[in-house]
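Here it is, the structure, as structure tokens.
With one protein chain withheld, the remaining protein chains of the complex are depicted in position.
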Amino acid sequence: LYKQWIPDTNYENKTNWDKGDVPCSSDRAHFPAQRKVSVFVETTHAVQEMRLPVEGEFILLSGAGFYVTSEGEPGCGAGVTTNFKDSEGLRWFDPALWQAAATLNELQQGNFLFSVHEESVPCQYDDVVFKALSSFRVDTSSSQPSSPVHTVSLLGKVFNSPSEFSQYLSSHSGHLQFHGSSAITVGNPSCDDPSGCDCGNSVNHEQICSMVTCAAVSCKKPLLPVGHCCEVCGVIATIHYSAGFNLQTYRERIRHLFLILPQYKSVQLGMSKVSKSQRFMGIIPFIASPEIQVVILDKEDGRQSEALAWDILKDARSHGSNLGITGAEFQASSGNSSDQS
Amino acid sequence: EPRRSKRDVSNDQPRMLSDNGHLVFTTGDNKDIRFQPSASGRVKVGSEDLSQLLSQIKVNKDDIDYIKTHGGVPPDLTNKINQLETKVTTL
Amino acid sequence: EPRRSKRDVSNDQPRMLSDNGHLVFTTGDNKDIRFQPSASGRVKVGSEDLSQLLSQIKVNKDDIDYIKTHGGVPPDLTNKINQLETKVTTL
Partner (left out) sequence: EPRRSKRDVSNDQPRMLSDNGHLVFTTGDNKDIRFQPSASGRVKVGSEDLSQLLSQIKVNKDDIDYIKTHGGVPPDLTNKINQLETKVTTL
């Protein structure tokens, strides 16, 4: 999948300035001396004074730049000192800072996929995207020596060669954009199993979940999906598959058959290959065959999720042989399950 | 601007950067840094006018070329030599 | 680029602009662009010390002016002429 980093360190992004506005001709734009930052600039800006950090850069898109005036711009006001906000604490393993999509096109169109927390951050076979016309700063610290991914694209360039990317990381821009105790590496194979691949982020589970604050749940039997940090109200459906199952095709099928329906507008559905054996690790060395976990959440105590789960089960039972599905069941947080059918 | 976003913007963009407090202006492959002073506006390095000094380089070069061809001999010395020559010839 | 045309970056504003990958410094009417490192900091172009080279231009000019006035005649040639003069006078 494609995973896109949401925050940026762009000059034009109002939310990057502590006064909530991009500085204008009578303003003083201050970048804290000791905060490293790579700033992307898309247009021209007037400024009264700009203090640069001791380590930093301004990337100037064609047509971008800075100028000063003696009279000031209309509507600029008397002038304030505005500080560029700190992006030091933004972490690679924070699931809230990523958007996922199946293709680059869907990423650009905003068709984002819901995932469990572990899969919200880039998996080992994912393509990581930093928006072309933006810069950023991300802390890649990890308990692991490195975090492998398939590719990383930034400033419009796709890195798939490990040596080329590690060279970029050691460049001035690389140092400003990536920091932390361990590095991202590219060149990991993409997922070539049509039935999907294990994300590989279970080794980062604690780190990912340390970034997540769980909401209180009020359902009867809260569920804990594999790879998720929080108990949820909703449904976990399990799809058993055989040869011929294609996860991406199935994900598309569910979207087109059900998720586009008005009654499922507020439903979130995440699909991933999991091995339930993870649950028993350390207790019994039990190897389970992998299965597809479908997590379904909604904003109405799981009632819509349960209806959707039934729809999915019916579809699986009537078309399963064509889809490579050998069985399906679900467990809902209401206490209901597919066994009651 | 779809055309632009498809391009590789990474190496193409000029940068103003701060490298341990040094202020550095850089460009990518085959890209220039250009100073374009206007008729009345100056580009100054410290208190020096860059355009003026640069035209002085050419004036200096022209002066040196003149000296190389015509010599850097002051007029009084040339006079002295000519007078000597006259004297010696009329001896 | 319609976005830019909305902002009137008129001619009287000195500015630094990225233009198709080139980095361009343009002065305004009667408005300068000044590069003023601290007293101990240098202005460098590539590996060259611009501040030093600019002061060399002035030194060159002064040297040329001296040569123009006092001549670029080496001392031994001046001596020779003086000796000649003495000889001719005492003939």
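So that you can tell them apart, the chains are marked A, B and C in the order they are listed, and the count of residues begins at 1 in each.
Just so it is clear, contacts are C-beta pairs under 8 Å (C-beta built on N, C-alpha and C of every residue); 3 or more make two chains touch, one makes a residue touch a chain.
Model, not experiment: these values are computed from the prediction.
> Have a look at A:49, A:164, A:206 or A:252 and name the one touching the chain we're not showing.
Final answer for the missing-chain contact: A:49.
> Considering the whole complex, not just the chains shown, which residues of chain A touch the missing one?
31, 33-34, 47-54, 66-70
> Since one chain has been left out of the picture, which residues of chain B touch it in the full complex?
Against the left-out chain, chain B lists 16, 18, 20-37, 43, 50-51, 54, 57-58, 60-61, 64, 67-73, 78, 81, 84-85, 88, 91.
> Give me the chain C residues in contact with the hidden chain, please.
So the residues of chain C touching the unseen chain are 12-16, 23, 27-28, 31-38, 40-46, 48, 50, 53, 56-57, 59-60, 63-64, 67, 71-74, 77, 80-81, 84, 87-88, 91.
Operating definition for what follows: only the chains that are shown with their structure count from here on.
> Taking each chain's centre as the mean position of its Cα atoms, how many Å separate chain B from chain C?
6
> With chain centres defined as C-alpha means, what is the inter-centre distance between chain A and chain C in Å?
Result: the chain centres lie 55 Å from each other.
> Please report how many Å separate the Cα centroid of chain A from that of chain B, as a whole number.
54
> In chain A, which residues are in touch with two or more of the other chains?
Within chain A, the residues that touch at least two other chains are 60-62.
> Mind pulling the chain B residues that touch 2 or more other chains?
13-14, 16, 23, in rising order.
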